[in-house]
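Other chains of the complex are left out, but the ones given are in their true place.
Letters A and B name the chains as they come in the text, with residue numbers starting at 1 for each one.
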Amino acid sequence: MPDSARTDSPAPAPALRWPSDGLTAIPDWVYTSPEIYEREIERIFKGRTWNFVALEAEIPEPGCFKRSFVGATPVVVARDLKGTVHVFENRCAHRGAELCRPQLGKSTEIVCPYHQWTYDLAGNLTAVPFRRGIKNEGGMPKDFRLEDHGLLQLKVTTRHGVVFASFCRDMESFEDYVGPEILKDFDAVFAGRRLRILGYYRNTVPANWKMYHENLKDPYHATLLHAFLVSFGLLVAGNKSAMIVDPTGRHGTMASAKPPDRPQVDAESKTQMRAFSDTLRLADPKFLDFVREFDSPWSVTMQTIWPNLIVQRELNTLGVRQIVPRGPNEFLMIWTMFGYEGDSEEMTRHRLRQGNLMGPAGFLGIEDNEAMRFVQQGIVRSESDTSVVALGGTEEGTSQHLITEAAIRSMYRHYREVMGL
Amino acid sequence: MPEGARAGGTDLRALRWEIEEFNTDYAAVLDAGRVADWPDFFTEDAIYRITGRENWDAKLPVGLIYCEGMGMLRDRALAIARTTMFAPRYLLHQISNTRVHSVDTAGTIAADANYALFETLVDERTTLQQVGRYHDRFVREGGRLRLKERHCVYDSVIIDTALIYPV
């Protein structure tokens, strides 16, 4: 995180008035205000949203549990002995200890280390040591009922092995929440095949969490910033591509179809793309091979599922990314990379090799994370106070080309509604 | 019981000196930003991988960087040296606790060493980019040691923003 951000005093609460130019100007304070951040936690992460918490493949058997987050709130995702998945707060009902410590584990119960109050895998309080005291001395009051002191339990849903949780008591179904346009490419990754976890990355980004959504709703940057994408035609002006937005504007799918070999980029486009190089060649091109394995016209789909999930299908490298906000100026990314059960040894290695594209050390990942850091620095430290989102004019929603910021505007239309801005 | 005894033999000790010198040169090339020279420390069929200790301990194969063979090593070096966008920075390695475990009949040397990698963005304070351990297999080619395998296993579960250069 930039020193300045660390050492500067908190800016005085800005007047939270949205600029008049509607959605083509974004005020800096949505990225920096602690007040806005607190409201986001309440209205978005703890509001009417489905938050990604785990893949079922991470907790395959009864008794398996995992630490996770909903927004910034630590939770535990556990599979009870009957196989049902539960999500509850990682906070003891007694004095408040964050009781579950390992990232992953397996057990028949969850015991708080401090005074050993004991919970089942649904988060129900099952035992309080010396509840009746000793020799009729002490212990909990007669009217103390275990069932009144369980861990705060969240609503849970799963789709094809992906687990979501919500603080909202009357959430609509996940299917209604994301809508058919998004569900289609989501299912292309998850339906019908069981996942095999290949491993984790974790990294922080010193930027506001919304920038990660914007980055993946911004096909314009993809064709300019990423030399790899453009030079090798993974996502480039000229490819068949689309930026799909759901009707509410909050979810998205950036999609592109890679041509069999080097892309046909017209001379005009080349001059526009500094990152483009005809001569750039790989010593080992096979790592960019695309093994067709999905029922989809797209070779790449990057899905942003509001508010905290990214589903990555970049050729054959697959993963989910969980966004954990940590205040307005930083977020944590947890990447879970996977393949499928039954992948051949060679296919697994192909996925691993292709993994070099993504993650905090990926050819693309490095550039996106650095770019977001630069933006937060610019916003925190500068005198100016808005940014411009005018590409594609004021159009919103899905578009079939790359040179637009329509999806970002759609997201902020939804955001302003929910946030009352 | 401790493994001191195992490393007592003169041969292993001489190998340790040679590997210390190898690692010193390896670090010097990276600390100087000469990433294009970095593949020369590896064999044609080398495996290079950087992964978190949580993956290593759970035998999960993923790598932040995962290269099979010289081609991928050169592509990584090229990308960082020429095409990738990132802010300028200085890097400095401290490599210590070098240990030679064994030499098999084929002459493959199993060794490890601890590293601390310090990163300085040109207008910020120096930070600890990561600490970890090299798990290595060396072979001798034309008298020189080369890495047949280097797994950089970092303790520092959470990477700050991005890992640009090989470790």
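In this text, contacts are C-beta pairs under 8 Å (C-beta built on N, C-alpha and C of every residue); 3 or more make two chains touch, one makes a residue touch a chain.
Keep in mind that this is a model prediction, so the values were computed, not measured.
Each chain type appears once in the displayed model; counted over the entire complex in the file, the copy numbers are A x3, B x3.
Basically, only the chains that are shown with their structure count from here on.
One inter-chain figure worth recording: chain A and chain B are separated by 31 Å, centre to centre, where each centre is the mean of the chain's CA atoms. Only residues 1-3, 103, 197-206, 225, 227-228, 231, 275, 277, 280, 282-284, 287, 332, 337, 348-349, 352-353, 355-356, 359-361, 363, 365-367, 369-371, 373-374 of chain A touch chain B when the two sit together in their complex.
On the chain B side of its complex with chain A, the touching residues are 50-52, 54-55, 58, 60-72, 74-76, 78-79, 83-87, 123-125, 157-164.
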